[in-house]
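With one protein chain held back, the other chains of the complex are shown just where they sit.
Here is subunit A:
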Amino acid sequence: MDLDFQVIIDNFTYFMIGRYPNGPLGGLGLTMYLAVVSCILSFFGGLILGLLSLSRYPVIRYPVNLFINTIRGLPLLMVIFWMYFLLPALMGKTVPESQTVIMGLTVFTSAYMSQIVRAGIMGVPKGQTEAAISTGLKGWQTMLYIILPQGMRNMIPSFVNQFVSLIKDTSLAFIVGVSELTHVGTQVNNRTMSYPTEIFIFIAAVYFVLCFAFTSFSRWLEQRLAWRKSI
C-alpha cells in the first residue's frame, strides 16, 4: 500500500474552485454555492410547508401533507431525475443542470425542513397561543410574533443538521453532470487513471472537515440554546 498524494497537490485549485476565474466556478466552491442557495430556498419552502401542514383547514392540510410524505418517501436521486424531466417540460425551455439540481435539492429538503418547523411549533406550549389570543392578537400575529420566535430556538440546531445533509446531498449533482466537488474528483480520476484511492480519500476528507465543523456547531448551539431556555 503506497499512496502518492502528489496528484492532489497538482490539482488542488481545480478541486477547490474548478476553472474559475478563467471559466465557470466548480469544485468545492460550486458545492458550497449549491448547498447555500438550496438551504436558503428550502428554509422558506420548509417554513411555508410546515405552517400549511398545521393549517386548521383540511382542504389545505391534507394535500400539503400528501406532498410532504410523497417527497419523503422517495430517494433524492428520484426527485432530481423528476426535476430533470419536468422542469424543461413545464417551462418550455432547457434549464441549466445546476438549476435543476438546486430545484431538486430545494423540493427534497423543504419536505424535511417542514417536519422540523412542525415539531418546533408544536413544541411551544399551548398556553402561549391562548395568552396571545386573549391579549387580542389575530391568528397570524400570534404565529408570527409569539409562536415562531420561540419555536425557532428549538429549530435552529436541526436546521444546521439539515444543512450538513444538504452539503452531503450536493454530491448527487454529479449524476446530472454539474461540476461540483464529486464530479471534479471523478474527472481528475478519469484523467490521471492511477490514483483513485488518493483522490477519493482526499475528497472524503474535504467533505468531512466541512460537515464535521457544522455538526459540531449544531451541537454547541443545542447546548447553548437549551441552557438559555432554562432561565
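List of remarks:
Basically, a contact is a pair of C-beta atoms (placed from the backbone, for glycine too) under 8 Å apart; a residue touches a chain by one contact, two chains touch by 3 or more; residues count from 1.
In the analysis below, contacts and distances are computed from a predicted model.
As stated in its UniProt record, the chain not included in the shown complex is "ABC transporter permease", which appears among "ABC transporter permease", "Peroxidase-related enzyme", "Glycine--tRNA ligase alpha subunit" or "ATP-binding cassette domain-containing protein".
Considering A:L34, A:L51, A:V64 or A:V164, the position touching the chain not shown turns out to be A:V164 (whole complex).
Contact with the chain not shown here comes from a single listed residue; of A:I121, A:M155 or A:I203, that residue is A:I203.
Of A:Y62, A:F85 or A:Y145, it is A:F85 that touches the chain left out of the display. Set against the missing chain, the residues A:P75, A:P96 or A:P149 yield one that touches it, A:P75. Think of the hidden chain as still there; on subunit A it touches residues 1, 3, 69-70, 72-78, 81-82, 85, 89-90, 92, 164, 168-169, 171-172, 174-175, 182, 185-186, 189, 196-201, 203-204, 207-208, 211-212, 215.
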